[in-house]
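Sharing a structure, written as structure tokens. Questions coming.
The other protein chains are all here in position, but one chain of the complex has been omitted.
This part shows chain A:
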Amino acid sequence: MKIAENTFGSKYHVDEKGFYGRFGGAYIPEMLYPNVEELQRNYLAILREPGFQEEFDQLLRDYVGRPSPLYFAKRLSEKYNAKIYLKREDLNHTGAHKVNNTIGQILLAKRLGKTRIIAETGAGQHGVATATVCALMGLECVVYMGSIDIKRQAPNVARMKMLGATVVPATSGSQTLKDACNEAIRDWINNPVNTHYILGTAAGPHPYPDMVTRFQSVISEEIRKQLLEKTGRENPDYVVACIGGGSNAAGAYYHFLNEPAVKLVAVEAGGKGVHSGHSAATTQLGKLGIIHASKTLLMQTEDGQITEPYSISAGLDYPGIGPLHAHLYETGRATFLNATDDEALQAAYELTRLEGIIPALESSHALAKLGQLALKPDDVVVVCLSGRGDKDMETYIRNLPGNTGGNV
């Protein structure tokens, strides 16, 4: 794959200073400067090393199981009267797209001589993917996770522990993804020399948004090839993905960013409704601000305090959005929709019954908006099915129509 192509100068790619339009940058305290500067200085050169690309490709193929299938969802297509393909990131080892990035970053960390890995996690998918590659490489692993998320994602906590990771609860603030991220950054400040921070989404200080996007861009690279084989054309009419921080969307969009005919659709977590006070729809509720060292759209009070977001899906429960996506929103390159908790649940039940695939709650948000796209029969739509639903079974069962709360 060509993860390291030079894209500077393109309107939708990061510039030399780490910005996408007016979003991005590295708003870090001096304590983080050496770590972040070391990454900024080295990441592109390391990604371009032939040895690195070879090892990355080999692990994605033999360990992760790539390429992930591009599946024509026949019954779903009939329902929405279009040609709908699912990019099956749920079939990756560890069950989500997150592992594409953790494989890339652990190889990078090894080349930088780091011996200890830290990560944040929301739904636990990135935590599991990080713990997995740490076990694979024999590196120490500490995962920060909000205490609320630890409760609602118990199976993933157990997996991380079995893989040898230490799971540290983040007890500050809203006790979810944002706070897990704060704690990981604090750990990095306290361990500046031996530790690499494997950030799981396309957010954070430059170079993380670009680096994570490049590792995830294998998704759109494969979509192009697979679509050509299946339909005779490289470009779909739509690419649809859910967005929390935005790593699966960034990966699914990457090779289509400069193809204006491809409509990019981003689905945020509407929670209980965008204006209900319980939402994570950042582009609808956010203003320009700084979160986790990145200038982006941010949910905040009129005094500049970061708002505690809400979503039924732990992976989308984030008050910011990656700077690439803020830029895609502002320039109109991507269309931003949002799905409520209920819409996401219904979409999950629908996919399960139509196709026999139980999707992650995050991915269900993307599926939930198919009915709103005004699709035509010939439209080719690719939905990034970013993860599988095993971790969400408790929520799915609890909310099943007709379930009155008894034992299942």
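We adopt the following convention: contacts are C-beta pairs under 8 Å (C-beta built on N, C-alpha and C of every residue); 3 or more make two chains touch, one makes a residue touch a chain; residues count from 1.
FYI, contacts and distances are computed from a predicted model.
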item	value
Hidden subunit of the complex - UniProt protein name among "ATP-binding cassette domain-containing protein", "NADH-quinone oxidoreductase", "Tryptophan synthase alpha chain" or "ABC transporter permease subunit"	"Tryptophan synthase alpha chain"
Among A:Ala73, A:Leu298, A:Ile312 or A:Val381, residue touching the chain not depicted	A:Leu298
Touch with the omitted chain, as defined above, among A:Glu30, A:Glu229 or A:Asp378	A:Glu30
Chain A, residues in touch with the chain not shown (by the definition above)	25-31, 33-34, 172-173, 178, 182, 185-186, 189-193, 287-293, 298, 300, 302-306
